[in-house]
Structures are given as C-alpha cells and as structure tokens.
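Following this message is one structure expressed as structure tokens.
Every protein chain except one is present and positioned as in the full complex.
Naming follows writing order (A and B), and every chain is counted from residue 1.
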Amino acid sequence: MLDTVPAAVPSSDLSASDRPPLHAATWIVWAAAAVVSVQLAPNVLYASLILLVTVLVVEVHGRRTGLARAFPLFVALGAGFGLLRVVLTVATTHGIGTPLATVPHIDLPRILGGFRVGGTLERQVLGQAVADALVIVVVIAVFGAWNAVVSHHEVLQSTPRAFHELGLVVTIALAFVPSTLAALRASRESDRARTGGVIVRRGRLVRHAVPVLESGMERAVALAESMDARGFGHRPSGRGERIAAVATLGGLLGLGGAFVALVGGAHLAAAISGGIGLMLVITAIASASSAAKRVRYRPRRLTALDGRVMAAVLVAPLGLAVISSLGDHSLTWVPTGTSLPPFHPLVVVMLLALTTPACVGRAVS
Amino acid sequence: MNLTRVRPVLVYALVVVVGAAAFLWPFFLAGHALPNQAHSGDAPLWAALVGAAVVAAVALEVRQGTMTGTTVAMLGVLSAAAGLMRLLALPGGGNGIYFLVILAGVAFGPRFGLLLGLLAMAVSAVITGGIGPWLPFQMLALSWMGAGAGLLGRFTRRLAPSAEVGVLAAYGWAWAFIYGAILNLWFWPFQVDGGALSYSPHLSAGETLHHYWAFYVASSFAWDAAGAAANAILIVLTGRAVLRSLRRFAGRLDPIVELEPLGGTAQPRVREVVPG
Partner (left out) sequence: MTSAPIRHAPAAAGTLVYEGTGFAYPEGPPALRAIDLDVAAGELVLVIGGSGSGKSTLLRCANGLVPHSSGGRFSGSVHVGGRSTRTHRPRELADLVGFVHQDPEAQFVVDHVETDLAFVLENLGTDARAMRRRVEEVLDALAIAHLRDRSPATLSGGERQRCAIAGALASAPAVLVLDEPTSQLDPQGADDVLAALARLNADLGTTIVLAEHRLERAAPLADRAVLVAGGAIAATGSPGAMLADYEGAPPVTHLGRLLGWTPLPLTVRDARTHAAAGAPPLVPPAPADPAHGPTVISARGLSVAIDGHSVLQRIDIDFAEGEIVALLGRNGSGKTKLLRTRAGLLRSAGGTSARAKSTRIAYVPQDPNSLLFASTVAEELTATLRLLDRRDPEAVEIWLQRLHLLDARDRHPRSLSGGERQRVAIAAVAVGGAEVLLLDEPTRGMDAMSRAALEAAIRTHAEQGGTVVLATHDVELAARSASRAVVIGDGDIVADGPARDVLSGSLFAPQVVRVLPPFLTVDEVARSLAAVAAATRGPGA
C-alpha cells in the first residue's frame, strides 16, 4: 500500500501551503465582473480584449497545478465549441442577409426539425454567429481562468458555514480521489495477476469495479467512525435553524412568484418578487451559518488588498452599464461587412480595470 | 396543518418547479415578457443565478435532516468515484457519472440520491476545472436524476434482480437525453439570430420548442444517444453486482439501535431511529 501512492494526483493541487495572494472571493468578484462586462459589450473588439485580459491573468497568477495547466485546453475547448455553433448556424439560417455563397442543401423532415441544411450562406448570419460564439468562448475562458488561479481548498474553506457539511463532502471526496485511482489501478493489476497474466475481457468491468467500490465503502465506514469519534454530527436545533427553514421556503416562493409575474408581463412585480426571493435565500444562508456552532481553524480573511482589487474590478461592469444606458452602439456592434469595428477609448479604459488582479504580483505570498 | 410536516414537501416541490422554470424559461416566456429585450442575452446569467439560489435552497433543506459522519463519508467516497467516472472515455462524452448516481439513489433512497447528484457534479467540476454558471444546472439535473432513481428504487426493490436492472437501465437511457436537452438549454438563448435553430424572444412557445428540437437534433442528439446507450450498457453489465455491494452498507446509513433496559428482564425496546 505504501508504494502505490500515485505520482501525480489532483490532491497535490490542494495543498494549502501554496497560498495565492488574493482571496478566492476576490476572484469570484473578478470572474463575475468579466462575465457581466462581456454581456454588456459583446462587440467583437471588446470581447477579444476581455479574452486577452483572462490570458494575462492566468499568465501572472496561474497556479502550478494540473488545473492551471489545463487553461489553454479549456479555451481551445470553448473555441471548438464556438466554431461548431458558427458552422451550425450559418448552414441552417437563411433568408435574412446578403448571400456569400450557395452550397448544395438538404431539407430535413418535420420530425427532425424541418430545417434546411446548406443552401445560401449569408454574410450577416456569419457575422452574428461569430460575435455570439465569441461571447460563449469568453465566458468559458473567464471561468477557465478562475479555475486556474484559485486554490479550491480555499474555496471550500470559505463557503458559508451553513454549507459546512456539503463542503466537507467535497473535501473528503477530493481527498479520496488519489486513493480511488490507486485502488482502480490495483484492482486492474490484481485481475491480471489472478490468472497469471492471462487477460480475460469477459466480465472484466465487474471484476474491476466491485473491489474498488467495496474497498471505498469500507473505508467510508471507517472514516465515518473516525468522524463520529471526533465530534462530528449535525442536528438541526435552535432559532437560527428555524428561521433558515422558513426563509428558504419564502425564498423559493418569491422566485416562483417572479416567474409567474414574468409570464403575466408584470416586470416590476417580477423584479420585486425575485429580489425578495433572493434576499430570503441569502437570509436563510446567513441565519443557518450563525446557528452553526463551529469555529473555523485558521480561516483566510479578506485583506485591504482584496478590497481594493474588488473595487477596481467592479469599475468595468458598472461603467459599461452607464455607457450602455446612454445608448452607445459601439458596445453591441456586429461584424457584417468589411468595415472595422468602432471602439470608444473610454470603454477600453473601463475594460482594462479587469486587469487589476494581474498588477498584484505573486510575491505577496 | 402542521407546518413542520408540510414544509419539506413544499420546499422540494418548489425546488423542482422553480428549478424547472429556470431551465425552461425560453419556452414559456414570450418575447414581450422579457424585461429588457436589448439584453435578452443576459437572461441565461439571470437563470444561472436563480439556479444557484435553488441549489442553495436544497442545500439548506437537507440540513434540516441529520447529517451523520456515515452520510457525509459515504457521500464523499461515492462522489469521488462518480466524479472520476466522468473522466472515463466513454462514448457520449464520459457520462459514467450517471450510472453510479442512479444505482446509489436506488440503494440508499431519494434523499441520498439527491445529495449525491448535487455533490458528485460539484466534485467532478472541481476535478476537471469546470466551475462556471452552468454548474447549478448540471447539479440540479443530476440531483433530480438521483432523487428520481431513489423513488424508483422503492418499487424496483420488489422486482427480481434482472428485472430491476432492466428498469434501471431504461431509466438511465432516458435520462441521458433529458440531461443533455436540459444542459443545452442553458446556453442556447445566448445566440439570438433569427435562424431556424436559434432562440428568439419573439417566438411563441410552440415555435420555440420546434426551434429547440431542431437545435437539439442538429447539435447533440447523436452524442446523447451514444451516451444513453453507454449508460444503459453500464447499468446492465454492472448493475446487479454494484447494487448488491451498495445495499450491504444501507444499514449503516440509518442504524437502528436497540437498548435493552438496565438489569431488566422485560423488553420494552427503546428504538432509536435516526431520521435518514
């Protein structure tokens, strides 16, 4: 057992010793700001700028772990995905723009959607499809970057205490990943050893899976004993838990009400009901957290630096919202011809606010 | 009416309704219902926020039951295994995660299935670096799959083992399509361009459904069909053995403790049943 510890395991990603300079919450704010910004300014030029910002951020803060190294893969995956959608859209959308080319077509029967594949390929459709696909690529890239820069250990540590038990499940699961991999390897090897090297494919899945599962479950029972013996166990009790229970119900009713109001076209009522719903869910989380009588060991706290970075990063979406409400059309420009995309220097400055985390060096750790 | 009795049922029902509404809004919200048509592209992000709130509500609700070390440890081990299964190179994109969630739901009941669905997806997102606005939808969809399997398991446990595996394989097969369709739905409205496959806020519900069906057929039907077949085959091949293994541990999840009275010969057993 001692010499079966796998060489490269995801758990090494979770070592707390390698502390990133910014708090995980700061990074969440950054990712949200970037995603909202690209939604507000889907202009190809601006979207590309945000994509460059994510690359820069990963360049500066990417952790030397498997997940961080996967960032380019993540972006490539998003790009492939976007390309697929462009092809799909251009091949199936007809009659709204200037034809670029005409290719052979087939018409699908109604049961399979009844649309035409091929036929005229149109310039406006292509432009719109590229612009839309770029937005998806940027959203995926932003979260790819987020995954590359945060310590997941820290993310779990900073979940609200109300979610402690569920966070703990994820923590335990991550700790079990290497041993599950090792067990899988061992059972594959044992299966070959059993027959003296003869490989029998028939029924192999069961012979490989069952020992891993059974050993895992046995280990779960042992771990459960260790946890019980170390004082673990949650039972709902107290006023905070009761408030949380009622607020949860209220929150869901509020969200449901918002949908009902939207169907009826009552926008204001929907906004109010939805807002109340979200507030109640947040109240429930807060009161359940304060009811939990647990103390965190060496929690990571937000620093003044985190606060400054968050404030700087929020400039981008807030500024864009203001520009958008003033009716600037350069924000949502779509490439349809040969003309260059318009851009506004002020918008570029706003977007550059998203690079603030990259200005904070790694050296802080 | 007793609120403590009714509340959990109400919460779970609302979770399904509100969660489904967050998934399915393109079908029932006609164009005029959207607050700001210029920003209808933001709608998926609002939907993701609602999805996250629903996941939070589920997480808060399960707290109202007891979380013992056994529940937490078993969930941890199984979500590690299920999360890793997602990395398997199966046809249909490594959706091996379904099969363990379904079988564990059947063996340990709806609550466990629901929790395992949520957490297995969260773990696999951490392992693969897939945390993003799509995650709440994946978590909810998988938790419904698990909870549904738990409810189904209450009936199938009376069947002969091979019949049970057959029913579960069919369930897994069908869910692969539902899951695929639900997940495409969250980013589908990102693209608004008047094509035959695209979402548009101006369409009626019927037209939207038609456009979506066309989109689904074109983009992921074949992929999901492969996944569904892989799912069903996995359950058929391993279902019996895996269920037998899992069921051996079902008693641990809610232990029944009988304390015999001290020094007494009479046996009015104190039954201490931990609510599962």
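Definition applied: a contact is a pair of C-beta atoms (placed from the backbone, for glycine too) under 8 Å apart; a residue touches a chain by one contact, two chains touch by 3 or more.
In this text, all values refer to a predicted model and were calculated from it rather than measured experimentally.
Novice: Just name the one of A:Thr26, A:Thr89, A:Thr171 or A:Ser273 that touches the chain not displayed here.
Specialist: A:Thr171
Novice: Which residue, A:Ser37, A:Thr92, A:Asn147 or A:Ser187, contacts the hidden chain when the whole complex is considered?
Specialist: A:Ser187
Novice: Which residue numbers on chain A touch the omitted chain?
Specialist: Residues in contact with the chain left out: 1-3, 5, 7, 9, 11-12, 14-17, 153, 168, 171-172, 174-175, 178-179, 183, 186-187, 189-198, 200, 202, 206-207, 210-212, 214-215, 218-220, 222-233, 293-298.
Novice: Counting contacts across the full complex, list the positions on chain B that touch the omitted chain.
Specialist: Chain B touches the chain not shown through residues 68-70, 241, 244, 248, 251-252, 255-260, 262-263.
In the analysis below, only the chains that are shown with their structure count from here on.
Novice: Taking each chain's centre as its mean C-alpha position, how far apart are chain A and chain B in Å?
Specialist: Each chain's C-alpha centroid was found; their separation is 18 Å.
Novice: Over in the complex, which chain B residues touch chain A? Could you list them?
Specialist: Listed in rising order, the residues are 7, 10-11, 14-15, 17-18, 21, 25, 28-29, 32-35, 38-39, 41-42, 45, 49-50, 53-54, 56-57, 59-70, 72-81, 83-84, 115, 118-119, 122-123, 126-127, 129-133, 187, 190-198, 210, 213-215, 217-219, 234, 237-238, 241-242, 245-246, 248-249, 252.
Novice: Can you name the residues of chain A that touch chain B in the complex?
Specialist: Interface residues on chain A, with respect to chain B: 10, 35-36, 39-40, 42, 67, 70, 74, 84-85, 88-89, 92-94, 96, 108, 112-117, 125, 128-129, 132-133, 135-136, 139-140, 143-144, 146-148, 152, 162-163, 165-166, 168-177, 180-181, 184, 205-206, 209-210, 212-214, 216-217, 219-221, 223-228, 232-236, 241, 244-246, 248-249, 251-253, 255-256, 259, 262-265, 267, 270-271, 274, 277-278, 281, 284-285, 288, 332.
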